[in-house]
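Only a single protein chain was left out; the remaining protein chains are all shown in position.
Which chain is which? They are A, B, C, D and E, in the order written, and residues in each are numbered from 1.
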Amino acid sequence: MPEPKKLIGEDGRRLDGRRWDELRPISLEVGVLKNADGSAYINWGKNKIMAAVYGPKEVHPKHQVLPDRALLRTRYHMAPFSVDERKNPAPSRREIEISKVIREALVPAVLVEDYPRTAIEVWVEVLQSDGGSRVAGITAASLALADAGINMRDLVVGCSCGIIDSTVVADLDDTEDKEGSGDMPVAIMPNLNQVTLLQVDGIYTRENFQKAFELAIAKGREVYSMQRDALAKRFFSGEPQPMEESA
Amino acid sequence: MPEPKKLIGEDGRRLDGRRWDELRPISLEVGVLKNADGSAYINWGKNKIMAAVYGPKEVHPKHQVLPDRALLRTRYHMAPFSVDERKNPAPSRREIEISKVIREALVPAVLVEDYPRTAIEVWVEVLQSDGGSRVAGITAASLALADAGINMRDLVVGCSCGIIDSTVVADLDDTEDKEGSGDMPVAIMPNLNQVTLLQVDGIYTRENFQKAFELAIAKGREVYSMQRDALAKRFFSGEPQPMEESA
Amino acid sequence: MPEPKKLIGEDGRRLDGRRWDELRPISLEVGVLKNADGSAYINWGKNKIMAAVYGPKEVHPKHQVLPDRALLRTRYHMAPFSVDERKNPAPSRREIEISKVIREALVPAVLVEDYPRTAIEVWVEVLQSDGGSRVAGITAASLALADAGINMRDLVVGCSCGIIDSTVVADLDDTEDKEGSGDMPVAIMPNLNQVTLLQVDGIYTRENFQKAFELAIAKGREVYSMQRDALAKRFFSGEPQPMEESA
Amino acid sequence: MSMKKNYVVETIRKAQMLELLNRGKRVDERALDQHREITVQTGVIQKANGSAIVTLGDSQVLAGVKIATGAPFPDTPDKGLLVVNAEILPLASPYAEPGPPSEEAIELARVVDRGIRESEMVDLHKLCIVEGKTVYTVFVDVNIMNVDGNLFDATSYAVVCALRTAKMKKYAIENDKVVMKDEETPVPVEKTPVSVTLARFGDKLVVDPNGEEEGAMDMRITITTDDDGNVCASQKGEASTITPAQVLEAADTSIRIGREIRAQLVEATKS
Amino acid sequence: MSMKKNYVVETIRKAQMLELLNRGKRVDERALDQHREITVQTGVIQKANGSAIVTLGDSQVLAGVKIATGAPFPDTPDKGLLVVNAEILPLASPYAEPGPPSEEAIELARVVDRGIRESEMVDLHKLCIVEGKTVYTVFVDVNIMNVDGNLFDATSYAVVCALRTAKMKKYAIENDKVVMKDEETPVPVEKTPVSVTLARFGDKLVVDPNGEEEGAMDMRITITTDDDGNVCASQKGEASTITPAQVLEAADTSIRIGREIRAQLVEATKS
Partner (left out) sequence: MSMKKNYVVETIRKAQMLELLNRGKRVDERALDQHREITVQTGVIQKANGSAIVTLGDSQVLAGVKIATGAPFPDTPDKGLLVVNAEILPLASPYAEPGPPSEEAIELARVVDRGIRESEMVDLHKLCIVEGKTVYTVFVDVNIMNVDGNLFDATSYAVVCALRTAKMKKYAIENDKVVMKDEETPVPVEKTPVSVTLARFGDKLVVDPNGEEEGAMDMRITITTDDDGNVCASQKGEASTITPAQVLEAADTSIRIGREIRAQLVEATKS
């Protein structure tokens, strides 16, 4: 397949000036919505994503109750204005699949057995979309879970790596995702060294597969330190927090 | 905005010959459907609207039960052949909104507290549509409620006024609604002097706003006397009525 | 209406070489799916149809329970690749109607009163469609019911007859159905001499109506003998069957 | 739409009906082959190209015709389109619900549609304006206003009467363009199909079951016949059976009763 | 969206509110005709043609404008299209659910749409590129991010601010073809409509009810006014009533308060 656009310059820099293993700018803020039990906002490249958590709460309809653990509900949803062409507000097949893999990426980190017969809702709203929106969404969602005081084994954090101009690079942006030849979103529990999400698109030699995968994990750990800072800022900053929120 | 068509002639008459404050011909008939607990049919200009009431009846699904009062359900629905271009039978956003404001216009007149844990259904079917269909629908629906023997504080009756050729006029027809510069449907409980529906479209000076609003109320009272006549004809006419219907 | 194509040749043979009263090749196989409680596969002309039965099983949602008998659910559904132009997978109005008449054709043969408060599900999947798919589906479905061990008064079997080139013929294929001037699917319980499905399309003199109808019944009885053979092969063949299936 | 609610009452009532039928009588005093009174009012919806309110006893149906132009189907480039839709309005019965068409409403619309279509009532070739490009599209939408049994026949009569009185704009081809003229022309109606529905109670067939009879009947058969006494459509309904002999009996009755009703519908829609 | 959950607590709270109101006070210390603090941030979504996050107290709304080209409606060949949609995101409230727009969200979008449309805020004629062929289509999508009462006004302000700051591609007609240019031009905004919502408690009207007040109020009235103090849209809400005199009082208050808020929105969206 022809790749007309050169995505890596003579100087080894990518179109936005990054080195092959460099992350885009990321900022994280925890506790940004008033009504939600927990929330977090992430700016990652051009991604702007809000995640919020409600629960544990009663399960409706009742036949979905899990007797021994919490039911985790997730929705990954894109605002109509979040992409270049206006998106129909109805959920696409892509959004339905991503909602499922996000749920399966978060559940392993939640002590669902501590909340039998309840529902925990995780809403991920993509206000502006860029490459790597699902891993950015997971990164924000696990902060929102922590903000809601849900018992967790570990945070979940992700990064997407891939291949452009036959080179493994970290953290694809929108152009690199579309024009490049491979995208590999990975989410991990960094302290437990477990992978909770893995999806692969593209063509990878066995060597490149391993390189991209290990790079994704390494960069995920880098994002994890930003997650911790954001949580620390939320709970241990100088500003006094309202009691019910820091409890 | 250009208003190419002159809607009021040299002689001060509107296209259909009416004076500025004149109603279109209206006829009302109560008790026209066999199965419904109450029903009424209204001809108002070219509007042909059937309203029917079923209830009080059991509420399904159960979780919608209101412990201290009746649940009023309404649907305002247009037949596919009721308008110039065939209308798709699925409910439009417009029909969903009008169903809501009709419900909110009728509930204040119903002694919902007399029928706890029940549903009262009000179906408004527009067989042919003209200007002012929602107020015509409300006018018929409150007669259908009365016909069904539902306890009421007052009837509800409406009229829509507006602005054409910079003049406040009563009871817009279809052409005046589309070509004119403002439409203001108002519903009232005439004996209690309360407004139960108010929607405004167009551009009104403060003075015209008041003039149109007060005209709508005055014309509504005119329609109210027709409502009373229609009810009287239903219940106190010479013809004997089947017992269960006049009870 | 012009019938440009001659559907019966000089020699009295139809386009595929059949005589006026001849069936297309039919093969039937019972017990072909592992998970279903009962199943049957039919090849009838170019029709390829799989029918399967699950049940008796619990009824969900509960408010559909019939206190004195089983609820029979049916779905007639066409695969997107089963017809010349790819079919949208969502159920068409035609499929909804056929699902209803198939249900009404099967229920009379099932001792539904033996299974109160349960559901019996009959799924008819048209993998390739030809003329007469609904009667082929019914023929397979009643075998699947028998295979599932459901108590039955009789089998149900069908055939569709019709008119081409002004002649009554048996068992229309796709071309004859489309180019011809009448299609009459009939299903019967052969031992009880009862009609359980009758639909008529086209223009029939009183005489032709009777001729086509009686031909459909006679040909249905011919198919019935193949049904019996297929059941015998399933249950009394030399090969030992797993115990739970032949029980 | 049948109103089976109280099994005990229903069982007793059904026994009464059967006893009456054995004496050749029905609950509403009709003869076994007698249909209820039919009334027809046409031209009731001015915004429609044609319309009719038909009552059959206490069943009441309103049909409206809307005619526009559109592209033909690729496989029938020289034919117009004719589509029948039905909605059982929630105001028509305590058992009707608002929402997308039920299985019953879909069957109703399709059976009536087939009766119209198969009888070749409307000459679809005459609905072609420019072959392969522009044809008339005729939508017949049916609103069921009150349900008291035998919606199939009531709906069919309403659709037939609405079509028989419908008018459509003329079109001319001027400079290769399709131009709408101010004149109107009737829909090209060639036949008057008539649907007759019978209900079976045990070994008896009765014409035009009312709501109460539908609640107790064993099964239903609808047969549509054309002006020449041909059968052009039929549909057996309900989860029960009919013998071959009864089917032929029903056909004979439908042809006979259909003739009477056709005369009445034609009379009611004379221009 | 009102949060009626515990009837006992609600009743007590409502009694407190009424008592406070009789003394001219509100639960959050505001005057009866005082709206909550409004903040506006524009240009937040770079992929949108215009966008704004507006907070009104703790209600938070994000509006995004997307502009494309398309065909006009046949009956308005010289006008562009403007469509407002709203979704109350499930993250905005414990009572919001994912799924197709609720009745509340549809009413919200349509009332805001009418305020924009009827005031002639955007000159739709200037959105025409080639009459009858190509026009601008302006979609304004609203995401409700946090619900704390009076979504009508918060949404209206967000839509107004997003439109006031939106830019669209220029088009030229070259060789009979519509060609997109690299330049941008602002959306042709002519007016700044301002929605003001009042809640009625007994015989008192209060401006801009918060979530707690909405839970206890008798009814709601939204009135949108334009730069000249004209009323251009209104909607009464909730299953209760208002007297004619109160309607006129509400109009006067809306005109007066609207003027203040308009000045603030204009200031916040200056280029």
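Operating definition for what follows: a contact is a pair of C-beta atoms (placed from the backbone, for glycine too) under 8 Å apart; a residue touches a chain by one contact, two chains touch by 3 or more.
None of the values given here were measured: they were computed from a predicted structure.
Participant: Could you tell me which of the visible chains the hidden chain touches?
Facilitator: For the complete complex, the undisplayed chain touches A, C.
Participant: Return the single residue from A:N151, A:T167 or A:Q199 that touches the missing chain.
Facilitator: A:Q199
Participant: For a quick check of understanding: of C:A52, C:M184 or C:L198, which residue touches the chain that isn't displayed?
Facilitator: Final answer for the missing-chain contact: C:A52.
Participant: Looking at the whole complex, which of A:M78, A:V107 or A:C159 touches the chain that is not displayed?
Facilitator: Considering the complete complex, A:V107 is the one touching the chain left out.
Participant: Name every residue on chain C in touch with the hidden partner chain.
Facilitator: 33-36, 39, 46, 48, 50-52, 54, 57, 75, 77, 79-86, 89-90, 121, 123, 125, 127-129
Participant: Could you list which residues of chain A touch the chain missing from the display?
Facilitator: Spelled out for chain A, the touching residues are 1, 72, 93-94, 96-97, 99-101, 103-104, 107-108, 182, 184, 189, 192-206, 209-210, 213-214, 217.
One rule holds for everything that comes next: only the chains that are shown with their structure count from here on.
Participant: Smallest number of touch links from chain B to reach chain C?
Facilitator: Contact-graph shortest path, chain B to chain C, evaluates to 2.
Participant: What's the chain with its C-alpha centre farthest out from chain C?
Facilitator: E
Participant: If you line up contacts by residue number, which pair in A-E, B-D or B-E shares over half of them with C-D? Let me know.
Facilitator: Selected pair, repeating C-D: B-E.
Participant: Taking each chain's centre as the mean of its CA atoms, which one is farthest from the centre of chain D?
Facilitator: Computed centres place A farthest from chain D.
Participant: How many angstrom lie between the centres of chain A and chain E, each centre taken as the mean Cα position?
Facilitator: Computed value for the inter-centroid distance: 32 Å.
Participant: How far is the middle of chain A from the middle of chain C, if each middle is the mean of its Cα atoms, in Å?
Facilitator: For chain A versus chain C, the centre distance works out to 51 Å.
Participant: Should the pattern of chain-chain touching be classed as line, ring, star, complete or other?
Facilitator: Shape = line; chains linked end to end, path left open.
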